[in-house]
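Just one protein chain is left out here, and the rest sit where they should.
And then subunit A:
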Amino acid sequence: MKHAVHCGSLESERYWREEDLAALPSVPDAKALAIVQAMDELLFVFCGSGDILLTRHGMDKAQYDYLQSLNYSFKTNMNPLTLGVEAPGTAQNALNAMNVFELLGRLNPGQEPDRLIPEGAWLEPFAVLPGTHEAVKRYKLQPALPDEQTVRKVNTKTYSAAMRDRLLLPNIAVVVHSAEELLQSGQALLEKGAFLIKDEYGVSGKGNQLVDTERILRRIAGYLESSRNQDKRIKFVLEPLLDRETDFSCQFHIDPEGRISILSVQQLVNHGFAFGESHSPEPALLERLDREDYWEIMHSIGRELYADGYFGDVCVDSMLLRDGSLAPLVEINARKSMSLIKHNVDRQLKQEGMHTCLLQVPLATMGEVHYAELLGRLEREGILFSLGAGEGVIPLASGTLQPPDPSRSAGSTKGKLYAALAYRDEDSKHRLTRKLDESLLRSGYTILR
């Protein structure tokens, strides 16, 4: 049986974004990028027996051993993937700017991936990125992946907006191509309320700007005309801010022959526009989706994506609004997703009568902390999930808690714990999260909420 190589950069949109696109105001945050780059460890959830997981920084041995105890039997690199560049400055910046496939493509021969990757294995990327097809060639992997340009196109906000028209769904989006158009359309939208400016490759937490006053609108338009954006192509989607009641997403897969399989729906609890927690949907939500032909809409999106040349994993963001209406297509993400990660945790570990959720805990650390100590503490507290226990906390990545600090500055390091929780009822969920918080604090982490 052919094994699969699982690998990816979860900040896919960063690598799809064309350099000639004008950008909304942002502040560079290298520490936040370091956390996302360490999230590739979460891809272990997709590993079958004997599969290979390649991660940018290498997995902590304690985490690897823990996952093996949960019957995940994959091979992985224990050392960081590096080009052997030790000099600080531009070389390190260039390394940080590369996605994991670009990095793999430039590794010197004889490094860990050469020993781990069997010839003829399938590549299972989080998303198809620049450098993915080159990595397939270099490591002689099976090339069953869509074209990179197709993947870029179907992940844009304008593609999602146009898809609503193709499927005759209500479409509230306006596409603008200049600062002047932004001002005109923005002023018309503001008369009815706040709206969002969406970057072509914006993701939750970045690239979506809320505009609720004319001054902010003028400020953004001015920024797009500033020297920062000189000669850049302006392309944004404007959408009235939806009065959402429930965020959820649907995960489905399109195989290379165009067959579509609906995999799951996950309900999301977002903090503002950023991911907070995902959990299995309430039965009432699923009944509502049955009544509203939601599944047929998802199949239609899948068929259109396939007709445009895409196959692979898809996550469609949807919403229930406070006025009772359903917005089935908020955004198409033609890649794997956090919700698909949650679904795969369920497939492997969920037991009858148990609920599961996936959460993140933003952290800061002042000195060096040891991941193994946290795992040990969770075990001593009786909340570390084990196959016999049925409920507990499953830490999903070791490297995100204290990722390498790109600035190498003294002081605090920012990190995040990604974990799945298996619990019987709301009381046991609260007990687990409280004990998890206590364990993090006692292990030297500060919780940022």
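Keep in mind that, in the parts below, a residue touches a chain if its C-beta (ideal position, glycine included) is under 8 Å from a C-beta of that chain, and two chains touch if they have at least 3 such contacts; residues count from 1.
Note that contacts and distances are computed from a predicted model.
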"ABC transporter permease", "Acyl carrier protein", "Peptide/nickel transport system ATP-binding protein" or "tRNA-(Guanine-N1)-methyltransferase" - which is the UniProt name of the missing chain: "Acyl carrier protein"
Contact partner of the left-out chain, one of A:K153, A:R166 or A:R219: A:R219
Touch with the omitted chain, as defined above, among A:K61, A:K140, A:R228 or A:R380: A:R228
Where the missing chain touches subunit A, by residue: 24-27, 29, 32, 205-206, 208-210, 213, 215-216, 219, 223, 228, 272-274, 362, 364, 412, 414, 446, 448-449
